[in-house]
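All protein chains but one are shown at their positions in the complex.
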Amino acid sequence: MSKIHVTTTVNGDAVDFLADPRETLLDCLRDHLGLTGSKEGCGTGDCGACSVRLDGVLVSSCLVLGVEAEGRSIETIEGMASPDGTLHPLQRKFIEHAALQCGFCTPGILVAAKALLEENPDPSESEIRYWLAGNLCRCTGYDKIIRAVQDAAAELRGAA
Amino acid sequence: MRYHSPLTFEAASRVAAGASGVTRFLAGGTDVLVQLRAGSVTPDDLIDLKRIPGVGSITREGDGGWTIGAAVSGAALGATPGLVSDWPGVVEGMGLVGSTQVQGRATLAGNLCNGSPAADGVPGLVAAGATATVVGPEGRRRMAIADIPAGPGRTALQPGEVIAAIHLPARGAQGGDAYERFIPRTEMDIAVVGCAVNLRLDGDTIVEARVALGAVAPTVLLVEACAQAIVGTRLDEAALDALAAAARAAAKPISDKRGTAEFRTHVAGVLARRVAVTAYNRAKGNRAKGAAQ
Partner (left out) sequence: MPKDEIRSTFKYIGTRPNRPDGLDKVTGRARYGADYAASNMLHAAVVRSPHAHARIVKIDASKALALKGVKAVVTRADFPEGLTGETWNLQENTIAGERALYDGHAVAAVAATSALLAQDAAKLVEVTYEVLPHVTDVDAAMAEGRR
């Protein structure tokens, strides 16, 4: 099986890798680039644990082929905190509100929630719940996640 | 699996027409990659359409119609205010497919070609009278969307044919459309029944109507009897009753884990009523907006 050379940008860094055309973007991030923050929960686009931004659009990286990333720009959980380590308000609020337990779904939810707040800085609870409907969490019961997103949104609005 | 990323639809069609094994076109990939992962379909040739210029574009034509490229995502449809205003039923149908993440990738053309009888993106297109530009070995042709589904997982497209774009007609004055589905939860589910209604008014009276039902037959149904039940009426109670009865009579569903045939038949009538009222109100709203301009 011949592999394809893919050149792309991940969290602002130019990267390249060799991908079997059957490998998903998630496989490539995790296995070729060592970015294991994006998780594989289902591999079929149901759980959202692999959420990343592709040219700014929220997608499930398990439903994107690695070879499709050629020339695109990808953002993952690893790029969410500032380079100096300062957490994004969403990350901080998730810790403060204990909006995580096992943490497996957390990177995907944070990436998805950041995309929401950039599109809609003041979402209602319903809007948050619908936006995050594709991010499954088996630990928290979601309530603390919603509170953390609301609190982060309020802080971001205040800071703006 | 060989990965191709041609730069024209003609080239894409040539790859598919010349292939001897299993081929798949890749637009949003939200069905193709799931099948790949499950091992149910491992294409020998995978033809990515997204490098073709214009494939991700939404264009308003000179006559007021819309052309939607084969790789336009559900999210992009919803982010186009003019399209949402003209064809809210088409946009809300596609918007029900999957999660926010899936919306970032899933396409109308893919929803159509996947061939699910329960596809939420398709009844709205059929009700709208939409067409598709199909590119194949014999050249380009226009097909009515209603003629494309051929059964669960099957389409009327010939080997080597690929959908390049979907076309919605000009909305025109005093028109409205709507789509709703029934699912047992609030999000992330597959339609038990879906219904789209597209109609046009003259004053308060319906003069044109198209009613499409999803998930109650092997393919989406365009139900002429439903249209006849409401054309010439002001969508009064008697017309709504006749509409519901016509929808139930047309529904030929199976029983499966999502619902029994009896339940689906009943819900087809409930949804037809509800969706017709929404489309009617939208048509009246459009008229009011037109008058104000």
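For reference, chains read A and B in written order, and residue numbers begin at 1 within each chain.
We take it that a contact is a pair of C-beta atoms (placed from the backbone, for glycine too) under 8 Å apart; a residue touches a chain by one contact, two chains touch by 3 or more.
Please read these numbers as outputs of a predicted model, since none were measured by experiment.
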Which displayed chains the unshown chain touches: A
Hidden-chain contact residue, picked from the options A:28, A:47, A:64 or A:100: A:100
Candidates A:39, A:53, A:72 or A:147 - the one touching the absent chain: A:39
For chain A, residues in touch with the removed chain: 1, 20, 22-23, 27, 30-31, 34-40, 76-78, 80-81, 87, 91-92, 94-96, 98, 100, 103-104, 106-107, 110
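By definition in this document, only the chains that are shown with their structure count from here on.
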Separation of mean Cα positions, chain B and chain A [Å, integer]: 29
Chain A residues touching chain B - in the complex, by the definition given at the top: 1, 4, 21-22, 24, 43-46, 48, 51, 54, 57-60, 62-65, 67-68, 112, 115-116, 130-135
In the complex with chain A, residue positions of chain B that touch it: 1-3, 5, 26, 28-30, 33-34, 36-38, 42, 46, 48, 50, 73, 75, 98-102, 104-105, 186-188
